[in-house]
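Got a structure here, written out as structure tokens. Questions coming.
Only a single protein chain was left out; the remaining protein chains are all shown in position.
Entry: subunit A
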Amino acid sequence: MSQWYPKKGRVIFHVDMNSFYASVEMAFDPKLKGKPLAIAGNPEERKGIVVTSSYEARAKGVKTTMQLWQARKLCPELIVLRPNFDRYRTASKEMFQMLAEITPYVQPVSIDEGYIDVTGTEQHGSPIEIAQNLQQKISSELDLPCSIGIAPNKFLAKMASDMKKPMGITILRKRDISDKLWPLPIEEMYGVGEKTAEKLRAVDINTIRDLANGDAYQLKRILGINGERLQNRANGIDVRPVDPDAVHEFKSIGSSQTLAEDTTDETAIRKLMHQLADNVERRMKRKQAAGQSVQIMIRYHDHKTITRSKKLPHFIENKDDILHFSNELFQKHWNLEPIRLLGITVQDVDEKKNLAKQLDLFTYEKEAGKEKLYEAMDELSQKYGNNIFKQLHNDDKDEEKPRTSFQKDFLDDFKK
């Protein structure tokens, strides 16, 4: 089988679940199949936007991030569901486990997509067979559709998985680039957002081909280092490895939310700050992490957005501390104009096992009470190695709350 694999170079899959949330709901309730379905954040409130929709809804013009009332106008028979993150998380975990059965080189990117490096897995068959079997398995066991891109690197694999949806398998080799990739308009390129596309179109770069053949100097001038990177990718060059640990690397943990209406009401603001600090604390606990900087984001009614941060002399992890420094920043930087959105992020975050906690004169008794326990743990760890202990949490029940955004925290769970 090894004739299928390049002598040097790699074979990388990008696995992309098709309209994941909607598909999970359909697998859960088959009656929904074939109907226009949208998952939306908060159907009642202004922030109710379409998070994802089924292909039937998309056929009517419903798009992700569209406001709910707009979507209903386009598609009056639209079925709208609130997100059930628990279901998605479970499905995602099982999907990643299937990937992990093929190779340990699995890099989850988000709840519904990931890269795997299948180089050296000849025992499972040719790349195309592996992809077919995987797609089949996900479909038969989870009742979920996915598209798979097969390519020599991550960028091309990502572009390939996008080319045929749903249930597509697309191979994108370097020699296919000029036919399959280059004709695409520039904004379809992964890594080119609205702003970047605008800048590129301004210098008459309209397709990926234009970018690939563009003037490197000019690109660097308008896009900086990213210009060079994008041009390389357009030429099919991407040296990033599939990194199974990438998902563990977190530098910041944050939470942000739009207010029901633009406000200067301090009670509403205070309440939201509490909520955000709560969310951040919960997520820090989940990750067993602590952080050393606090950042707040304020978006005003006119979309003007500021972020302000403060570096602390010590690590914090509790809601009280997070809230204290967030409020301090907020008081200092709020210009008293109506606020649309607030965010709190704890930065310079590290896992607590890498950190030490400086005890406090006025509260050390709490820790000291557990002294014997720590001593025993220390002794046992020396005897039997690290990781024999795990702290238990019961904070998962909170996760049922409907939210529009999704956190990747759990993505490292599929290995356990």
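Going forward, contacts are C-beta pairs under 8 Å (C-beta built on N, C-alpha and C of every residue); 3 or more make two chains touch, one makes a residue touch a chain; residues count from 1.
Everything below uses one rule, namely that contacts and distances are computed from a predicted model.
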Protein name (UniProt record) of the chain left out of view, among "Beta sliding clamp", "NADH-quinone oxidoreductase subunit H", "Formylmethanofuran dehydrogenase subunit C" or "Phosphate transport system permease protein": "Beta sliding clamp"
Candidates A:Pro30, A:Pro76, A:Gly193 or A:Pro313 - the one touching the absent chain: A:Pro313
Candidates A:Leu81, A:Ile222 or A:Leu355 - the one touching the absent chain: A:Leu355
Contact set of subunit A toward the excluded chain (per top definition): 292, 313-314, 324, 348, 352-362, 364, 367-368, 370-371, 374-375, 378
